[in-house]
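Below you'll find the structure I mean.
As you look at this complex, bear in mind that one protein chain is not there, while each of the others sits in place.
All chains are identified by letter, namely A, B and C, in their written order; residue positions are counted from 1 within each chain.
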Amino acid sequence: MTYSASVVGGSGFTGGELLRLLDGHPEFELEQATSRSKANKTIGHQHPNLRHSDLRFSSPEDLESVDVLFAATPHGVSMEQIDAFQDAAGTVVDLSADFRLNTEEQYDEWYDGHTRPDLLEASEYALPELNRDDLAGADLIASGGCNATATILGLLPLFEADVLTGDERIVVDVKVGSSEGGAGGGEASSHPERSGVVRPYAPTGHRHEAEIQQFLGVDVSFTVHAVDMVRGASATCHVFPDGPVSKGDLWGAYRGSYEDEPFVELVAGGGGVYRYPEPKAVAGTNRAEVGFELDPANKRLVVFSAIDNMMKGSAGQAVHAANVALGIEETAGLEFQGLHPVGAP
Amino acid sequence: MTYSASVVGGSGFTGGELLRLLDGHPEFELEQATSRSKANKTIGHQHPNLRHSDLRFSSPEDLESVDVLFAATPHGVSMEQIDAFQDAAGTVVDLSADFRLNTEEQYDEWYDGHTRPDLLEASEYALPELNRDDLAGADLIASGGCNATATILGLLPLFEADVLTGDERIVVDVKVGSSEGGAGGGEASSHPERSGVVRPYAPTGHRHEAEIQQFLGVDVSFTVHAVDMVRGASATCHVFPDGPVSKGDLWGAYRGSYEDEPFVELVAGGGGVYRYPEPKAVAGTNRAEVGFELDPANKRLVVFSAIDNMMKGSAGQAVHAANVALGIEETAGLEFQGLHPVGAP
Amino acid sequence: MTYSASVVGGSGFTGGELLRLLDGHPEFELEQATSRSKANKTIGHQHPNLRHSDLRFSSPEDLESVDVLFAATPHGVSMEQIDAFQDAAGTVVDLSADFRLNTEEQYDEWYDGHTRPDLLEASEYALPELNRDDLAGADLIASGGCNATATILGLLPLFEADVLTGDERIVVDVKVGSSEGGAGGGEASSHPERSGVVRPYAPTGHRHEAEIQQFLGVDVSFTVHAVDMVRGASATCHVFPDGPVSKGDLWGAYRGSYEDEPFVELVAGGGGVYRYPEPKAVAGTNRAEVGFELDPANKRLVVFSAIDNMMKGSAGQAVHAANVALGIEETAGLEFQGLHPVGAP
Partner (left out) sequence: MTYSASVVGGSGFTGGELLRLLDGHPEFELEQATSRSKANKTIGHQHPNLRHSDLRFSSPEDLESVDVLFAATPHGVSMEQIDAFQDAAGTVVDLSADFRLNTEEQYDEWYDGHTRPDLLEASEYALPELNRDDLAGADLIASGGCNATATILGLLPLFEADVLTGDERIVVDVKVGSSEGGAGGGEASSHPERSGVVRPYAPTGHRHEAEIQQFLGVDVSFTVHAVDMVRGASATCHVFPDGPVSKGDLWGAYRGSYEDEPFVELVAGGGGVYRYPEPKAVAGTNRAEVGFELDPANKRLVVFSAIDNMMKGSAGQAVHAANVALGIEETAGLEFQGLHPVGAP
């Protein structure tokens, strides 16, 4: 069976990734891509990897009826348009922050007033590793924030296996690529200013802390740095467990959570160039790499987690969740293995 | 029907690309990957994008019998091992320069003495756009040089449509990424020295001129620069036709050669960011982008051609040729569309 | 003796370089920097390398009287403001294209109507290697275009030594960094789109051809590519002399033109990593590197020329010319040797 699909907001970066994934998806038929600024242009005009396609952007006013609608619009748009989206499609996957949090109180703490708080509880977070069961049959799905996704995937097994209780001190130092800023970046995103940086762009108070708190029940000390790559988010979690933990216990925890997960790769060290998780190794893919190291001298556990911010951190997660929601093979359309070598992907 | 396949020399960059392509190929079954230096290690140890695979490198001495053997060994190895390769497989695709040229004289002019000149005439060049018919059923196939491939694809229609005769002056200024140097690069390939360069690394006398001469019948003034990307080869051909040529004639020539080609995209200008061929747009794919601009003031035609040096310029071309040789769907295993945005891929 | 100096348009990239050079210049005293958009902010707010300075941008309306005024304003501004500039300063150095060409006819061919054609003949081109004598005592100086500067420096000795006559075919293939687009780049200059490119951004008809024609008397086939670096312009000139030329003759020509030049380094090949001119080697400096290679098979001479587009190609050239105009030591304020290693500078 094939499902018809559309992308609202297809000219941006995550919109382009959705178009790519749907274009190559064996079970989805891409029916429509909307873009106000690029209406009537081919999708390949904006996304050169899709030059082979004849599809043209249409105006966001004229939504076609489809089985699944993916919304890749700026924060705040989906909550305004949600009725139209749900009229057009039985399954809506939203990539913005609008429906990630569960309560109006949480939302107001980190963002500005929500216009559809009634839907906050009803929506499902798109991360199958976290809530696969709830995604089955879901009709409103909220794809997670990329930095939150990397962090949650790094820490989740420690909570699932009760290595951590939520009272521990956790520092999360994230490094992200320039695509996180989206297609309309300003002066700070210009190549001369952004090239070669290590730039603290969210030293404190990053909104993705809210998602981490919601799902792991822990406050993390969160700092995000911009570094010189286009795709990728790498979260280094410095964790201070209360008591002693062994490498064996940790491997048990991580294997317990992830051994059947199709998109999580445990990276076990060993020799060679790629001994720990790295965004390069997953660029273009829906994979997350997760690994860790113990620092007994400081009673510290260091967890590394790497994703492609636009894939596992956004569009790939969204398609994965749609696959789960509709009962399609989970890996459908997400088989790309990634490249080696690859530069600043 | 499924064909068994092996990769000899699987730890290098093009070997890794072959492994990736065969791993995802619907008609090939990857049976063996050899590497002397990495024997017994998993292929994912060397190529982190293939960590999901259980396959381990075996010694190159123990070749298994397969339908197709891909050799990604340094220049000179295949001519020494060709009997063993052909004993092991009915179809051999060699990615080195050993069997690209047709005669011993040509070979001796550009390389050092050939030990199996008897096979030079018998082997087929792997570029289907150039000799698809000869590839059908071929048992010894030579994948082309990346810079030669980019150049040939840029200029071929001009010769096929008789816009050029071979007497014209042609300057080819190529820009290539660091993967062209292979996995064992020295000091000049180290990140501090190679990063951010525009470095004339083959100002004159590049061996790929031989392939261009062989297939187009023209001597080109050829210069190759290293620039800061990992994957990619971009050939800018400055051509001086004898008489006037029109844009319409040129489009006719290019469409005539390529409109049915699954892996050549004509880039027609227009607006937006990506108006001409660019390696970024084809990174990881088997596509070539080709486009041109007229410079009437200088009676010049400028042709742009962009490929991924490891794909259309090597491993992708090899798989494409094997598909043609065995009568498989040409695009099988080569469907990846590429990414947008993507950094220095 | 010390000269007072000001920079009009100090918030842009070349304006920032002027501020840096004047800040460290032993004979100039930086009195004023103007910027409409950044008025009242410190110059270090815009240019973090100048955070030690207390100087604040002032409005361009309030020009102080100084000995030398450097104008780093967009094309077209200086011709409108030239009376005010000359009222404020006895020596005006303009970094735009407004006063580079000698005649209104030339200007109209490449740009749009000039409002002060009376000053075209009177102004002096800022390249001392070309016209040091005319610069002495000049009161209106036009700093050259970066791509033109790289090209002229590469080819000049061939004309001075009569190796070329102006009838030869010359192809100039230029690679430039992202700073050439200036501080206000749009979507194509954003990091995700600009990173890792080989992008033909001026395939034909680049305006710098006019300067080359004016000074060398030859039409060149000129194509400019954007590559992944911030600073730098590298011109590869493919030259086809009428008769045979020897390496000795060429060295004679280049040494004859440049052996006493403080800012031109002849790069003679030899071994090591840096065998030809490279922009990396001159980043941040006022040096040009020039070298060549003969291609007897194609009767071709390949000349390589590399500069920092913002230094020798703009702000450094301007300060050098001001030094000459005022009779200061030519290298004053321009002593920085550059860095090794350095990335994409």
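Throughout what follows, a contact is a pair of C-beta atoms (placed from the backbone, for glycine too) under 8 Å apart; a residue touches a chain by one contact, two chains touch by 3 or more.
Because the structure is a prediction, the values reported are computed rather than measured.
Among the displayed chains, contact with the absent chain in the complete complex occurs for A, B, C.
Among B:Gly15, B:Gly196 or B:Pro341, the one in contact with the hidden chain is B:Gly196.
Screening A:Ser59, A:Thr204 or A:Thr331 for touch with the missing chain picks out A:Thr204.
Screening A:Arg20, A:Lys38 or A:Lys280 against the full complex identifies A:Lys280 as the residue touching the chain left out. The residue from B:Ser78, B:Ser96, B:Ser178 or B:Gln337 that touches the chain not shown here is B:Ser178. When the missing chain is restored to the complex, the residue among A:Asp87, A:Glu121, A:Asp242 or A:Asp295 that touches it is A:Asp295.
Contact between chain A and the absent chain runs through residues 169, 171, 173, 175, 187-188, 192-193, 195-200, 203-205, 219-221, 223, 225, 227-229, 232, 234, 236, 238, 240, 273, 276-280, 293-295, 297-298, 300, 302, 304, 306, 341-345. Touching residues on chain B toward the chain that is not drawn are 13, 177-179, 181, 183-185, 187, 189-192, 194-196, 228, 230, 343-344. Mapped onto chain C, contacts with the missing chain fall at residues 13, 16-17, 20, 23-24, 41, 45-52, 177-179, 183, 229-231, 265, 267, 270-272, 274, 278, 280-285, 335-345.
The definition used in the following text is that only the chains that are shown with their structure count from here on.
Of all residue numbers used where chain B meets chain C, over half belong to both copies. The two sides are thus made of the same residues.
Inter-chain contacts peak for the pair B-C, counting C-beta pairs in contact.
Taking the mean of the C-alpha atoms as each chain's centre, chain A and chain C sit 45 Å apart. Between the CA-based centres of chain B and chain C the separation comes to 38 Å, rounded to the whole angstrom.
Shared interface positions of chain A, i.e. residues touching 2 or more other chains, are given as 13, 177-179, 183, 230, 343-344.
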